[in-house]
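Take this structure, written in structure tokens, and hold onto it; I'll ask about it next.
Here the complex is missing a single protein chain, while all its other protein chains stay put.
Lettered A and B in written order, each chain numbered from 1.
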Amino acid sequence: MRPIRTLLFAPANRHELIAKFPRYPADAYAIDLEDGVPEADKKSARAGLPGIVESLRKQDLKGQLLLRTNASRSRNAEADLSAAVQLRMDGAIMPKLETTAELRQFGSAGIPIIGVIETARGVVNVEALAAAQGSHLSGLAFGAEDFITDVRGRRTAEGLEVLYARSRVVLAARAYGLQALDLVFVNIRDDEGFRRDAEVGRQLGYGGKMCIVPRQVEIANAVFSPSAEEIENARALLQAYDSAQASGRGVFEFNGAMVDEPILKRAREILETGLPSTR
Amino acid sequence: MRPIRTLLFAPANRHELIAKFPRYPADAYAIDLEDGVPEADKKSARAGLPGIVESLRKQDLKGQLLLRTNASRSRNAEADLSAAVQLRMDGAIMPKLETTAELRQFGSAGIPIIGVIETARGVVNVEALAAAQGSHLSGLAFGAEDFITDVRGRRTAEGLEVLYARSRVVLAARAYGLQALDLVFVNIRDDEGFRRDAEVGRQLGYGGKMCIVPRQVEIANAVFSPSAEEIENARALLQAYDSAQASGRGVFEFNGAMVDEPILKRAREILETGLPSTR
Partner (left out) sequence: MRPIRTLLFAPANRHELIAKFPRYPADAYAIDLEDGVPEADKKSARAGLPGIVESLRKQDLKGQLLLRTNASRSRNAEADLSAAVQLRMDGAIMPKLETTAELRQFGSAGIPIIGVIETARGVVNVEALAAAQGSHLSGLAFGAEDFITDVRGRRTAEGLEVLYARSRVVLAARAYGLQALDLVFVNIRDDEGFRRDAEVGRQLGYGGKMCIVPRQVEIANAVFSPSAEEIENARALLQAYDSAQASGRGVFEFNGAMVDEPILKRAREILETGLPSTR
């Protein structure tokens, strides 16, 4: 999966919203079969996916197209995941991820997965999930609203009640080379609050943010774009790598650190995120 | 053990304080043999328990009656735990809990245990403690004062120095379906400070608070009572469960999530906490 600064959601049964995806410059788009769709409509929403997906493809959608399935413990999960595969989605978003067994179950579909950590159990297991071998796990997202409900806490504007879990999820993602997507900001008309919240996420190390309305996309794209210095460093490192390869050296150092695959991967991601061509 | 919003402590050698328990509407009362009793008085305090406990029972004490023993590594632990069993206490509070071996030792008494996490070792092991099978562990409490002494830190009004440990303890409790009791607020005359601190605890997910003076009880009862919305949700979920049972379905979904035993348990707890009849 390419780096995601912004992941814009729309419910699978709201075709008029999905049809507008191409208007908004998100790095990825999520068609949602989970919380956004009432229980009674889930089956028909899934049945309607081929038409709307085909329509998006005809419009040459730039960003990656993902499907948020229902949780692996729900009765819809299997059919949702099959739909994601058949529709050749760029990946599946797996809500309420808690165990490596669930991850293996979803991984069998063979498409990249973004796991949403949004329960106490999910946070307790997040390092094991991030470290799971051969899991197709491409990124982790932190779902603050469901998390706080699960632990029976209360959300505040300052957010200290989720600082521990929010920090632990991004740490686990970064330790194992995964993308990290920050929480949904629910006050959809508060652009300044959204920007501040996005900046906190970026300070913690998140690479992007889940967006639930289009107006959040441009703000988050700006907040999560790499700085000129980061781009310059990444470019210099990849040049040094090319020189080392050309002169037959397998390993080399850059800025005093041995350069290994995770460091190269990060540099490539920064350039991919920072270049206008990825949009 | 029934849900505890408030756990009021009094030292075991202060019979005049214990005798007043029935006046205060705590969900549970703790007779303390640990820090509240000087070393020289511990034996006589223990010997005096039958009389004061019998007196409380004659007054038909509504809340649960617990005994805080000395730490399992102290010479008093065994005799304290025996006293809790012989006096048919509703549970034992186990201070400075650090290892699953200690938990097994206390568990052999066969009564419910609330473990107090208040050392660096206890926090490092808290997930293992919460997950321990067949341990009679019913809840976890976080002891901030002893914790900060153990790590050689300093307490502040804002409390950022314990946010990590305080968050980690409640997370472990919630992940494994245990009750979670928040720290003691030591400024016993600062009601407004106590209320704010209790609210922070509730935001983090704690279900109740340890109280060291009676005036803290009513404040904490109010802060930790479930909201009308929580009570309504719990009621609706249990009705849906009853319908599913009546129609022969073993599993069912509610609000898009498969309902399992932890979810049912939580709903029952909310109703139990929220109903006036539990007081």
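As a working rule, contacts are C-beta pairs under 8 Å (C-beta built on N, C-alpha and C of every residue); 3 or more make two chains touch, one makes a residue touch a chain.
On a predicted model such as this, the values are computed, not experimentally measured, just so you know.
Trainee: So one chain is hidden, and I want to know which residue out of A:M1, A:A83, A:A172 or A:L271 touches that hidden chain in the complete assembly.
Mentor: Hidden-chain contact among the options goes to A:A172.
Trainee: Out of B:A101, B:L160, B:A228 or B:A246, which is the one that touches the chain we can't see?
Mentor: Of the listed residues, the one touching the omitted chain is B:L160.
Trainee: Out of B:D35, B:E218 or B:E253, which is the one that touches the chain we can't see?
Mentor: B:D35
Trainee: Looking at the whole complex, which of B:V123, B:A172, B:A198 or B:V259 touches the chain that is not displayed?
Mentor: If we include the chain that is not displayed, B:V123 is the one touching it.
Trainee: Who touches the missing chain here, B:E78, B:D150 or B:D191?
Mentor: B:D150
Trainee: Touching the hidden chain in the complete assembly: which of B:A12, B:L49 or B:A71 does that?
Mentor: B:A71
Trainee: At which residues does subunit B meet the chain that is not included here?
Mentor: 34-35, 39, 70-71, 73-75, 96, 119-121, 123-124, 148, 150-156, 160-161, 163-165
Trainee: Can you list, in ascending order, the subunit A residues touching the missing chain?
Mentor: Contact residues on subunit A toward the absent chain are 127, 163-164, 167-168, 170-172, 174-175, 200, 202-205, 207, 253, 256-258, 260, 266.
In this text, only the chains that are shown with their structure count from here on.
Trainee: Quick one: subunit A and subunit B, Cα centre-to-centre, how many Å?
Mentor: Roughly 38 Å, centre to centre.
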